[in-house]
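Not every chain of the complex is shown here; the ones you see sit where they belong.
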Amino acid sequence: MSHLIKNGRVITAEHDYIADVFVEKDKIMTIGQNLKVQADTTIDATGKYVIPGGVDVHTHMDMPFGGTVSSDDFETGTRAAAFGGTTCLIDFAIQTKGQKMREALDMWWKKGELATIDYSLHMIVTDLPEAHMEDMNEMVREGLTSFKLFMAYPGVLMVDDATIFRAMKQTGENGALVCMHAENGGVIDLFVQKAIAEGKKAPIYHALTRPTTAESEAVNRAIALAQMAGAPVYIVHLSSADALEKVSEARDKGIPVYAETCPQYLLLSIEDLERPNFEGAKYVFTPPLREKWHQDKLWEGLKKNTLQVVSTDHCPFCFKDQKEASHKFPTAVRVSRIASN
Amino acid sequence: MSHLIKNGRVITAEHDYIADVFVEKDKIMTIGQNLKVQADTTIDATGKYVIPGGVDVHTHMDMPFGGTVSSDDFETGTRAAAFGGTTCLIDFAIQTKGQKMREALDMWWKKGELATIDYSLHMIVTDLPEAHMEDMNEMVREGLTSFKLFMAYPGVLMVDDATIFRAMKQTGENGALVCMHAENGGVIDLFVQKAIAEGKKAPIYHALTRPTTAESEAVNRAIALAQMAGAPVYIVHLSSADALEKVSEARDKGIPVYAETCPQYLLLSIEDLERPNFEGAKYVFTPPLREKWHQDKLWEGLKKNTLQVVSTDHCPFCFKDQKEASHKFPTAVRVSRIASN
């Protein structure tokens, strides 16, 4: 089976020009002008862009959280992705405490079977007894090469520095990469408890209880742990200028640190959490939205390659039944936890 | 009772000149040239310095550790201090887990009665249930205004970030100061375990298992916690250029961070740990000695006021019965713990 896409405006990593693209057995074989080849199908792309499909490296389909589950499964989520030009996504298998990673992984591969585009998985590690270290190596051999750990959500997902260091040491040896949710969960939980105790439950308190210093501290710590372990590290959903500065400093020293940000941090800001009529709840996710001036710094970070990736952290909850429900009795702060990852 | 010290070279914070000093009821009343006053005793200080007595803000007399006890008690230790011109020292009361701070404090005040010079105490906090918060306030009212917490020695002295943050928040309100032993204990313990497992027990491994990155990470974290708590913080026995850089950056931003170093870090270096015939064990303390180039940076820090204090961290253990004993069976690494604080 072969295809010829003719006269499109072809965008590659180095070029932008009108050309033909010849695809054979799912593989681009030739790009050039006026290709003289036979193809099973020919598509006229005159006046259209011909670009590589997008890869979204951070999504959460069908994710159980706080008694509910994220509202896209792998079928609806990947279909939506395809409509936006995203042809591959990487979701997360989640190990629960006490569970074997393999068991969690099997379950998530199964969930993924509904996918309509390419997909893969990162492995979220919440429990890493010495006995399970070899499981990590095995997964790497199978092609799953990224493991996510949390510095936030004590009692749920958070692991201590020693565990992070051990995971990093292992990836330093087996060639995999640790992805880090970098926020100081211990301190944030105290802020949250205090806010709840004072009846401060509106969406805006989601941001006020998670200061940027809690993020930048954790980013600095993640980098120090990686440096001591002799491994690279990848910071997920970096949201603030303070945190970016830590990544920038480290990269300037030649330490192999990478980071992603998300469209929400590039385009929205803390004011959105104060929208009236509980509309602010639509803007609750973690890390929270920051003051507007952070946006400029993040754009600059992309320009200077301090940030290498834009992912979505797509993890939707319906306003009607999910966000509102959490509103009625517990607290917006709990809403925030439901919406977080 | 009055004294007249005549013709000494008087050194004060602003001057250096030949003058007389008149002391009445333990208080300097007048400094000037050719004082015409009557005194009970007159001392001729011609050709001698007349300087203020030194204050050593970091010592450990009579301190139990690792089954032994530091070899100076308050009597011998303060006598030695006086011979060196130190007329006041501040030691540490140590709360053990589960113990009330008050109880620990009473015991240490009692130990201190042997002192031959002025002395006071900092309070080491290892356990801070909400119910004990008021004890901190009470001590501050009595004049004990500094509380030390540890980021190292998991299972013994180390407390988690949430506890540190809570202590800082309290001092931010009651006007006291948190003193921080800043080293990432979780990671260090893994390095130590690995070294022991590999039979690497010589004194040098005390340094190799406690990298400067473990110190600078902890210093950065301590500062971030203090900043979020709205409180100042004081870093004890800062030993490395990396850690100093974190203090310097914070001070440049106007964050109220203070730090001390010690003569050992200014004058000795990692090579001393490799002296033959177990002599290296004499140079085991925590944080450990660093590469020689760190010394220049520390001196510079003093010159620029990034470091405000030089203390001794005096905490002696005898080579013969204490350091050697630890050598024979357990490990040099345990030596290091005995000698540490």
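We call the chains A and B, going by the order they appear; numbering starts again at 1 in every chain.
The criterion applied here is as follows: a contact is a pair of C-beta atoms (placed from the backbone, for glycine too) under 8 Å apart; a residue touches a chain by one contact, two chains touch by 3 or more.
Model, not experiment: these values are computed from the prediction.
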item: Homomeric assembly size (copies in this file), of which only 2 appear in place; value: 4
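FYI, only the chains that are shown with their structure count from here on.
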item: Interchain centroid distance [CA atoms averaged], chain A/chain B, Å; value: 44
item: Partner chain A, residues of chain B touching it in the complex; value: 154, 160-162, 165-166, 184, 186-187, 189-190, 211, 213-214, 216-217, 220-221, 224-225, 227-228
